[in-house]
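In what follows, a structure is listed as structure tokens, so that the remarks can point back to it.
Removed from the display is one protein chain of the complex; every other protein chain stays in position.
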Amino acid sequence: MIVQTALLVGLVLFSVLAIVLRDLLKSAISLAVASLLLGIIFFRMNAPYAGVFEISVVAGLITVLFILTIALTGAGDEVRESRLVNWVFPLVFVAFIVIDALVMKGLLGKIPALASGGETGSFGDVLWKGRTFDLVGQIAVILAGVFSVLALFRKRDKHD
Amino acid sequence: MIILFVVLPLVVAGILPLLGKVSRRVVPDLLANATLLFLFVYAAVAGRPLIAGGPVLQQLSWLGEAVNIRLALDGFSLFMLLAVSLVGLAVCLFSVDYMERYGAKANYYALLLIMIAGMNGLILATDLFAVYLFLEVAAVASYALVAFGLGHDELEAAFKYLMLSVVASAFILASIAVVFGMTGSLDFAAVASALKELNAGAVVGVASAFFLVGFGLKAALIPFHAWLPDAHPSAPAPISAVLSGLLIKVSGVYAMTRIFLNVFGLTPALSMVLMSLGALSMVVAAFLALGQKDMKRMLAYSSISQVGYIVLGIGIGTPLGIAGGLFHLFNHALAKGLLFLTSGSVQQATGTRNLDEMGGLAKRMPVTAATNLVGALSIAGVPPLNGFWSKLIIIIALIQAGHPVFALIAVLASVLTLWYYLLMQRKAFFGKLNEKWAAVKEAPFWMTAATVLLALLCVGIGILFSSTVTTWIQPAADVLADGVHAVIGSWGF
Partner (left out) sequence: MTDTWYLYLFFSAALVFAGLLGLLARRNLIKLFIAIEVIAKGISLLLLGTGFAKDNVLTAQALVVTFIVVEVSLVATALALIINIYRQTKSLDVRKLAKLKG
């Protein structure tokens, strides 16, 4: 429990860093570290496949895409973030954490839940036999992503 | 084989770009239109006998072994499938000529078909997560389609749309996770029966609020509408027609209605919230539309206003109100599709969307002007067009259910609607011909064919409205009026 909590705190810390840091490259890397931590958390929750996906795809592929974009667009130095926000952001965030800690527990106590009958079988069984329609959706969403990127990077030959 | 509605457009979308290398125009045009024509005929002809004996829950088998793809087809989903394939077909016909100047037609059709597949998947889905997933499929395709012109406005609109839409999905998914935690299940029927057992009013209220924000953003109800007046006008005209005519209804109204009425059950409080949101959207968006100079922007605000009518009708919760809301959904899909397509014809002919620069175009583009007039009068609710009947049903239902104030608001909003559409007619099509447009010609064949098709349907449904209502709308409304029992009772539980 303690290790898990520490990992979760690290996850939130790096995620906040990713938003707060001025330098884009640094914030992309903080985001990758956050993904890495999330992947480890997933492993420790007996969800190795989700962990592998989180680490290889989100921490790996998506970070590469981010860095590629940053390289292609320059560092974005010309964007001046407002100074006021830099002060307000941590304050509001800390306030929210306090409210979160106070309210969430009481809220959860109110949630009635059915006693869940634990699942049996392996991950493969659940994915293939239980949620096959999701695979169709996954294929569709990948196709959508591929064609979107193709459409956005096509040569503009005749457009006005 | 209900799954064809999802798989066929996907497969065609997958092979289109490959075939597009062989033939740049003819093959993509033919194949995309043939696919949508097939889906339309399938929904119109085979669908009703299929559900004659009650809703079907189809379990697929693959090479003799049962695969767990459960798709449900009942009156409501069949009705939506018909609307999607009908407007999709008209849009696809229109694109044959219109999308010529954008280039990359095969790619365009592929994205359009994926969007259709996503909507159909959402309509046929039987569990909460599949709703999210197919919503996202349609949404990802639509971001690229909004930006398809790659101009500054298109990109700006697409980026804003993407940001707000992702936040909407996050809210929807958060709510799904809470429901999942509470009931240990995602299936509509299982969740509905578990929630009945649990009697968890407060938490369902919180989950409903999250869903309301998420689907409200997707449907562009008034406090959540900021993205729509940018995104819909910036897209190419046929895509505006799909977004306004279909996407906001499927991923906003359909998903919301299915979950609220068939899974959670409509409580009086929720009904009141839906009706208030609907009435607010109706009035505020109508006023905003009045001030617009850009033709497509005016149409976009009008969409928000008309979605308000639909949500108001469904929110009443009485069988008549639901029937009216669904009928208006169908009529608005046809008429708004038609209006956006004609706005595309005008834009292609004149190169502008500014109403002040137009004028007298009816003399040069008689068919476009006539079809536009039909669409405008239909949405404004002028008898005997289809929009009149659906608004009338909603207003009667409001009075019957004891909400005379809402009925009055609906009538007033209808007057406003008529006002801004007449304004549009006067500025764009009637009056003196602006000499700039002396050389303007009528739109090409397929573009006029698509608009004439939709206009004829608007008139035809208006005249034959009672038989349309009994054959298509009533079965759909019955499913919703049955409430939670519809899903638990008939979907194999």
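Per-chain numbering from 1; labels A and B assigned in written order.
Just so it is clear, a residue touches a chain if its C-beta (ideal position, glycine included) is under 8 Å from a C-beta of that chain, and two chains touch if they have at least 3 such contacts.
Since the structure is predicted, the reported quantities are computational estimates derived from the model, not experimental observations.
> From the list B:27, B:84, B:157 or B:222, which touches the chain that is not on show?
Only one of B:27, B:84, B:157 or B:222 touches the chain omitted from view, namely B:157.
> In the complete complex, the non-displayed chain touches which residues of chain A?
1, 4-5, 8-9, 11-12, 15-16, 18-19, 24, 27-28, 31, 34-35, 38, 41-42, 45-47, 49-50, 53-54, 57-58, 61-62, 65-66, 68-70, 72-74, 76, 78-82, 85, 88-89, 92-93, 96-97, 100-101, 104-105, 108-109, 113, 116-119, 121-123, 125-127, 130-131, 134, 137-138, 141-142, 144-146, 148-149, 152-153
> For chain B, which residues lie in contact with the unshown chain of the complex?
On the chain B side, contact with the omitted chain comes from 129, 133, 136, 140, 143-144, 147, 150-153, 155-160, 162-163, 166-167, 170, 173-174, 177-178, 180-181, 184, 186, 229-230, 234, 291-292, 294, 297.
One rule holds for everything that comes next: only the chains that are shown with their structure count from here on.
> Could you put a whole-Å number on the gap between the CA centroids of chain A and chain B?
31
> Under the stated contact criterion, what part of chain A meets chain B in this complex?
107, 110-114, 116-117, 128-134, 136-141, 143-145, 147-152, 154-160
> Given the complex with chain A, which residues does chain B contribute to the contact?
Touching chain A: residues 6-7, 10, 13-14, 17, 67-71, 101-104, 107-108, 110-111, 114-115, 117-118, 121, 125, 127, 129-130, 133-134, 136-137, 140-141, 143-145, 147-151, 178, 181-184, 194, 197-200, 202-203, 206 of chain B.
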